[in-house]
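Let's look at chain A:
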Amino acid sequence: MITLGLQDQNTFLEAVNKKSGANVLECYQCGKCVSTCPVSGYMDFPPREIMQMIKLGLKEETMMANSMWFCLTCSACSGRCPREIDIPAVMEAIRHLAIEENYRSDNKKVKEIRKFHDIFLDMVKRYGRNYELRMMAEFNIRTRNLFKDMHLAPKALLKGKITIGHESTKSAKAIQKMYKLAGKLEKGEK
Partner candidate 1 sequence: MNKLTYFPGCSAHGTSEEFDHTLKLVMKTLDVQMEEIPDWNCCGATSAHVMTENLALALPMRNLVLAEKLENKTMGIACASCYSRMKVTKKHLDEHPDLAHKINTTIIDEGEYKGDIDVKSMLQYCFEEIGPEVIKSKVTKPLTGLKVACYYGCLLTRPKDVTHFDSPEYPMSMDILMEALGAKAMEFDFKTECCGASFSISNTDVVESLSGKILEVAKESGAHMIVVACPLCQSNLDMRQPDIERHTGQKFALPVMYFTQLMALAFGFPEKELKLPKHIVPVQEALSHIGEIEPTPEKVKKTKKAVEAESEVE
Partner candidate 2 sequence: METEVKKAQGTMVSAENPDITAPADWQPVIMGILCNWCSYAGSDLTGTSRIQYPPNIRIIRVPCSSRVDPWFIIKSLQTAADGVLISGCHPGDCHYISGNYYARRRFLVTKKLLNFIGYHENRVQFSWVSAAEGPKFAKVVAKVTEDIKQLGPLHRYKKENF
């Protein structure tokens, strides 16, 4: 059971609204987002429930949910929302809040998704661009799942679907500088 009415102010709702530019209070729980969302079946709380949880100020539960990590930002939900709420922006806001405030879900999938994004950004940092094979390999190594998708590799390689060699932007340095400065900006805001 959840006891409501203990907080004077729903600061969580305010934070989400501010960060996302959306107004979660507009949600009237029609559920169109849920059946629209391609991955709502994988979420422990589908978008509609997340909206209600934010309205109720259930910060801990929301932050530990896997929902925002599963959101593909495909924008199908916001395109169909009768109240035109930017749901992907809300998902992004709670994801960023979770990163900023260091909420870490134990969910294996969430961990893997986060790892993937980390590796991706790392790769872009190093080379300025991204290379699928290396990406795939590194992901498998770092998630200790060496043989995942291995059956695809020979075929894909053979067919030239995936290339082994790679190139970098000439000014990978510029990218690294960008990373540094963008990181600083983010810290400065907090």
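On the choice of candidates, all candidates are chains of the complex that A comes from, given by their letters.
Definition applied: a contact is a pair of C-beta atoms (placed from the backbone, for glycine too) under 8 Å apart; a residue touches a chain by one contact, two chains touch by 3 or more; residues count from 1.
Here the structure is a predicted model, which means the values were calculated and not measured.
Evaluated over the candidates 1 or 2, chain A touches in this complex the candidate numbered 1.
Across the complex, candidate 1 is touched by residues 38-39, 42, 70, 72-76, 78-79, 92, 95-96, 99, 109, 112-118, 120-121, 124, 128-133, 135-136, 139, 148-149, 152, 155-156, 159-163, 166-167, 169-171, 174-175, 177-179, 181-183, 185-186 of chain A.
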